[in-house]
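Yeah, one chain of the complex is gone here, protein chain that is, but the others are all in their spots.
Presenting chain A:
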Amino acid sequence: MPSTPSTTTTTTISTVGPPSRRNTELALLAFAVILPCFAYANVGLALDGEMPSGMLGYGLGLGLLAGVGHLVVRKFAKYADPLLLPLATLLNGLGLVMIWRLDQSERLARLAKAQGFTFQASAPNQLLFSAMGIALFVGVVIFLKDHRILQRYTYISMVVALVLLVAPVFFPGKFGAKIWITVPGLGSIQPGEFAKIIIAIFFAGYLMVKRDALALASRRFMGLYLPRGRDLGPILVVWALSLMILVFETDLGSSLLFFGMFVVMLYVATERTSWIVFGLLMSAGGAAVVGSFEPHVKVRVMAWLHPFAVYDTPRPSWATTEQIAQALFAFGSGGVFGTGWGQGASDLIQFAANSDFIFASFGEELGLAGAMGLLLIYGLIVERGMRTALAARDPFGKLLATGLSAGFGIQVFVVAGGVMGLIPLTGMTMPFLAQGGSSVIANWALIAILIKISDTARRPAPAPAPSTDAEMTQVVRP
């Protein structure tokens, strides 16, 4: 008896698709909003002995922003990584609480008065900037239909990045670095934060096109593969230019960040370890040259090696600030469990307690436990970005995701490492935590791009066209 042919089709791809994890994201978001609310209450109770009056508005504000972010992601990036948005929201929320807490510092208020300017609360501004950041996030998620569109703007990106980097030269410097553009009425912008993203786009776009040429069309020289000048030239020029500008503006943190991003992306694009070797050699050379010529850098290195020299008598001429020593004291006084929200004295670091040194403020009030938690959140964001890169199907997306997340990681390392005295302090902002508009807005844009890439990466492959093979074979009867 002939067997009856099967009428069911079997394919390995289910039509339901992988779970979108949007509800996971929502649950995590709720947590990321509630936690800062508790922190806020905690600060109020510690400082004034009562619940802070703005609690409800603050909680609603953060909740609203997170809610909008979530809805937009749900609608326009359904398959996006569910961790990125909640993690960023949590950091932003905690940063707001810490900034608000430092706004209450009588010590800072008196310091400002003594130095002749009026003390301004930073938290309301920061909330505004966060809203603008989320707005940009929403804009990117909605209007950036596909991250690959960015590829078209490779060379425009290069120009924009260079312009952004050059611009601060024409504006007055602050605190020894020329990294601000001052717009009357609006305050100052740090274009470097935005340049970080744009230059990653340029690197990704360029390297994607040239990767084969860079990797293969190379000459062997002393055991290393050197690419042809016409392949490497443009990117090397851009990188060197940006580096020079940054050194000129004494924005050391950003130089380090750009350099790191450059090496990482080159390595990922070409898969050649020799780039790492080159990178290390070049950075060592660069560091030596800059370190010996640039007095600003020398000061930073000395201050890193001898953080307490500022208290010596006679005081060495390069010991101009006690901020690093104060930050180390803050960490030490925090100990394992911290002093508790609102009960530390990290405002002794003075005006940078809520910006460059905000991580030290967290270290003091939340202790080793809290600081490690924050570092792990950062680590998680970076690794989710890397995961996105792994999952991305197109080389541009892979490169961009790697560049952005590695850049994010390097920035965290440079800032936190500098504040903790692990490496010389170079002055960058702790993403999302630190007070400062450009940083918050730019980092929200960064998260938005990662979310878009992860959405594309995790989106189920389109159902295959109905296969003719699966149709019943027609039996031709004689």
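Just so we're on the same page, a residue touches a chain if its C-beta (ideal position, glycine included) is under 8 Å from a C-beta of that chain, and two chains touch if they have at least 3 such contacts; residues count from 1.
Please note the rule applied: contacts and distances are computed from a predicted model.
Its UniProt record calls the unshown chain "Penicillin-binding protein", which is the correct pick from "NADH-quinone oxidoreductase", "ABC transporter permease", "Penicillin-binding protein" or "Ferrous iron transport protein B".
Looking at A:L26, A:L96, A:A131 or A:V268, the residue that reaches the missing chain in the full complex is A:V268. Screening A:P168, A:P191, A:G334 or A:G427 against the full complex identifies A:G334 as the residue touching the chain left out. Here the missing chain is touched by one residue of A:K75, A:R107 or A:R152, and it is A:R107. Taking the whole complex into account, chain A touches the unshown chain at residues 106-107, 110, 264, 267-269, 271, 308, 311, 325, 328-329, 331-336, 345, 348, 363, 367-368, 371-372, 375-376, 378-379, 382-383, 386-387, 389-390, 395, 398-399, 402, 405-406, 409-410, 412-413, 416-417, 420-422.
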